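With one protein chain withheld, the remaining protein chains of the complex are depicted in position.
Presenting subunit A:
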């Protein structure tokens, strides 16, 4: 960071360099968004094998996953993949669990006032809440195809992501005393929320998953596919011990959806 200051302070051209870097990031992002759907169709887990053809560690883990899960869906790797995968997988689950759907809908309706009392401004929150509820209401119609299409419409899909980010932020702030111990760097919980949770495209960590799954009381199982020695992709459940209704696959830096057998 110090270096950065020096170059910007001594050479005005450095500024243009900075803008070029931002522009290049944008172009890479655009390339990704043009080629990968926000939420993909179901596919066999064996489709992962082609990505790790020379990698025995990953191949062993894929084989193990293949025994436990019947298929997967990919999410676009845009930094929102955890929130988007979570939302789609959970909404799909709710389509087949009517009682839980009713409870969730009530909870979602109430969440707006809770967030306002947590300090969010009503008029900035409202659009995200309304769009979120529109998609929640879709669950009641029970049409899987329609839900899938909606999640691939950027406007709806991104607003659902924003709202889940706000719920996550609200939960972190509500229970700041607890969460402050898990925050890296010299920042308060509120600063962490402003920098790592509320802005779009910021990647999620354990703390995001714990806060969101706790806030909505939804059990999430994440299968970690990494270079660890175990022959299986280790599972972590959030919050610990709750019945699992959302299954996600984690590969370094990215989340996708899993469907158990």
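Note that a contact is a pair of C-beta atoms (placed from the backbone, for glycine too) under 8 Å apart; a residue touches a chain by one contact, two chains touch by 3 or more; residues count from 1.
Note that in this section contacts and distances are computed from a predicted model.
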Chain left out of the displayed complex - its UniProt protein name, from "Ubiquitin-conjugating enzyme E2 G2", "Large ribosomal subunit protein mL46", "Hym1p" or "Cell cycle checkpoint protein RAD1": "Ubiquitin-conjugating enzyme E2 G2"
Options A:21, A:109 or A:234, residue touching the unrepresented chain: A:21
Among A:44, A:113 or A:126, the residue in touch with the chain that has been omitted: A:126
Residue among A:28, A:109, A:200 or A:234 that touches the chain left out of view: A:200
Contact with the hidden chain (one of A:56, A:155 or A:253): A:155
Where the unshown chain meets subunit A, residue by residue: 1, 4-5, 8-10, 12, 15, 17-18, 21-22, 25, 120-121, 123-128, 131, 154-155, 158-159, 162, 166, 185, 187, 191, 194-196, 198-202
